[in-house]
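Every protein chain of the complex appears in place save one, which is left out.
Order of writing sets the chain letters: A and B. Residues in each chain are counted from 1.
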Amino acid sequence: MSGRIAARLAELAIELPTPPAPVADYVPYVQTGNLIFISGQVSFIGDDHASAGKVGADLTPEEGKQAAHNSALNTIAHLKNACGGDLDRVTRCVSIRIYVASAPDFTGQPAVGNGASELVGAIFGDLGKHARAAVGVTALPLNCAVEVESVWEIG
Amino acid sequence: MSGRIAARLAELAIELPTPPAPVADYVPYVQTGNLIFISGQVSFIGDDHASAGKVGADLTPEEGKQAAHNSALNTIAHLKNACGGDLDRVTRCVSIRIYVASAPDFTGQPAVGNGASELVGAIFGDLGKHARAAVGVTALPLNCAVEVESVWEIG
Partner (left out) sequence: MSGRIAARLAELAIELPTPPAPVADYVPYVQTGNLIFISGQVSFIGDDHASAGKVGADLTPEEGKQAAHNSALNTIAHLKNACGGDLDRVTRCVSIRIYVASAPDFTGQPAVGNGASELVGAIFGDLGKHARAAVGVTALPLNCAVEVESVWEIG
């Protein structure tokens, strides 16, 4: 891979993980028109399940933020495949939804979500400025702390 | 109704239910361009509220999977109306979001969600391969166990 975003990833010393395969009967992404819908991505990188549990109970907010960063990394790894390997084709990050497995009294979802938003901003700059929702949920697949679902526009 | 998908439904011995009317001030689906956004569908089929409660507490994971199947059935019943009765117009299932009312420690949302994904796959084949998110939530309308929200592309 070469290009602007590839250079930016190198500059940030970010290596995209091997994106996880769907654990069920669906696909990692679907394109419709120039929109890419990416499946919800868990916060585990490969076999590393450090980000298991609930934020505000098992994990600190800072650990939750790292979990959101991980989910965004997995997302971008799938996005690269959706772009045929060329992330320069991304014209906009449209929308990111951050589900945070939360202790009942944990309300710091925005700061957790920043782990995803800041990564997207660092990589894509102005094209990474997205609409967003962050919500606290009861539990997530495989007991991961964060799941990120997203929509992207490509050219 | 005739056509390829109608034949497939007959082959699978699937009868679409009378889709539930919205229980509030909204509509079952909206079309924008060639996308159909379908409202969140509960897991009750008509008056049958067997799938009430939370998965991991009141319902087993297998019962949760059946609930997700039900929500997908209601979804496809509305989708048929959105297509003017002809499901052959569906060109892609773009995205499915599966909300699972979950006991605090239940993390088997992917297997529950397969109840929806597998039905869509069985009916639509490759056109049914969708992006997906499955999350565990606190409680759902009318105490149903699963709610399914979806986006479809039609021609």
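One rule holds for everything that comes next: contacts are C-beta pairs under 8 Å (C-beta built on N, C-alpha and C of every residue); 3 or more make two chains touch, one makes a residue touch a chain.
Since the structure is predicted, the reported quantities are computational estimates derived from the model, not experimental observations.
Peer 1: Thinking of the whole complex, not just what is shown, which of B:Ser39, B:Asn70 or B:Thr107 touches the missing chain?
Peer 2: Candidates B:Ser39, B:Asn70 or B:Thr107; residue touching the omitted chain: B:Ser39.
Peer 1: Mind listing the subunit B residues that contact the chain we can't see here?
Peer 2: Against the left-out chain, subunit B lists 22-30, 32-33, 37-40, 97, 99, 101, 137-143, 147, 149.
Peer 1: For subunit A, which residues touch the unseen chain?
Peer 2: 33-35, 92-97, 102-111, 113-114, 117-118, 121, 129-138, 151, 153
Here is the rule we use: only the chains that are shown with their structure count from here on.
Peer 1: Please report how many Å separate the Cα centroid of subunit A from that of subunit B, as a whole number.
Peer 2: About 25 Å, centre to centre.
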